[in-house]
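One structure, pasted below without further comment.
What follows is subunit A.
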Amino acid sequence: MSNTIFSGFGYWNALIWLFFFGVSAAFAFYFISHGRNDYRKGTPQDEIYYSGNAVPQDGADVSVPASAVYWGFKRACAPLYAWLDKLHSGNGADYMGYFLLTFAIISLLMLIF
Partner candidate 1 sequence: MRPMSLIVVTLNKVFAWFMILFGSLVIMNGHNTPGGGFQGGAVVATFVCFMLVAYGGKKFFTWVHTPIYSGLETFGLLAFFVFACLGFPNSFTYNFLAVPAITSTGGLIMGEVWGGWLPSCGTISLMNIAVGFEVVGALSLAVIEMYEGTHIDDAHFGGECGHDR
Partner candidate 2 sequence: MNQHLPALLLALPIGGAFLAPLACSLGKKLRNIFYLTVSLLTLICAVMIFLETSAGKILVYVMGAENFALTLPSGMAFPVRIILEMDAFSGLMVLCVAIASFAGALFSVNYMDKFSGLKRFISLYFLLVLGALGMCATGDLFNFFVFVEISSIASYGLAAFWRDKPESIEASFKYMMLSQVGALLLLVAVGTLYGKYNAINIGALASMLQTGVLEKIVLAMFIAILAFKCGAFPMHAWLPDVYSEAPSGVTCLLVSVSQASFYGLMRICFTLYGTNPANVTAAWILITLGCASMFFGVMMAVIQHDVKRLMGYHSISQVGYMLLAMGVGLYTLSDAVLLAEYGFTAMKGGIFHLFNYSMFKGLLFLTAGALYYATGTRDLDKMGGLARSMPWTTVMFMIGAAAISGLPPFSGFASKWLIYESSFAIHPILPVVALLTSILTLASFVKVFQTAFLGASKISLAPVREVPVGMLCGMGLLSILILFVSFFPNIFVSGVADPSASGLIDQAGYINAVLGGVK
């Protein structure tokens, strides 16, 4: 196959991947086509269910803002994020310090090993 790349441990070919993706997609569509088919447009089936309340007109009222996404992840990694926030102080002198410190550590490692 002409557009295959080898890593020495395996190979990758986008077209073969697409072929198998197509095959699995065909199976998926086949199974879907065997499901229930009683959806009718324009009936109450088509309406948005918003806990029984009236659906707000503005999309801003129903969307989750980006800063609230992955709330749980942020909560779970809170200690790490506290440390990272402290690191990104926005103070140029701190950043200069990190740069010089990194340089010093690299030099030390270079000299020791």
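As a selection rule, all candidates are chains of the complex that A comes from, given by their letters.
Criterion: a contact is a pair of C-beta atoms (placed from the backbone, for glycine too) under 8 Å apart; a residue touches a chain by one contact, two chains touch by 3 or more; residues count from 1.
Computed from a prediction, not measured in an experiment: that's the story for all the values here.
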Looking at the complex, which candidate is in contact with subunit A: 1 or 2? 2
Parts of subunit A lying in touch with candidate 2, wherever the complex brings them together: 2-5, 7-10, 12, 14-15, 17-18, 21, 57-60, 62-67, 69-70, 73-74, 77, 80-81, 84, 87-88, 92, 94-96, 98-103, 106-107, 109-111, 113
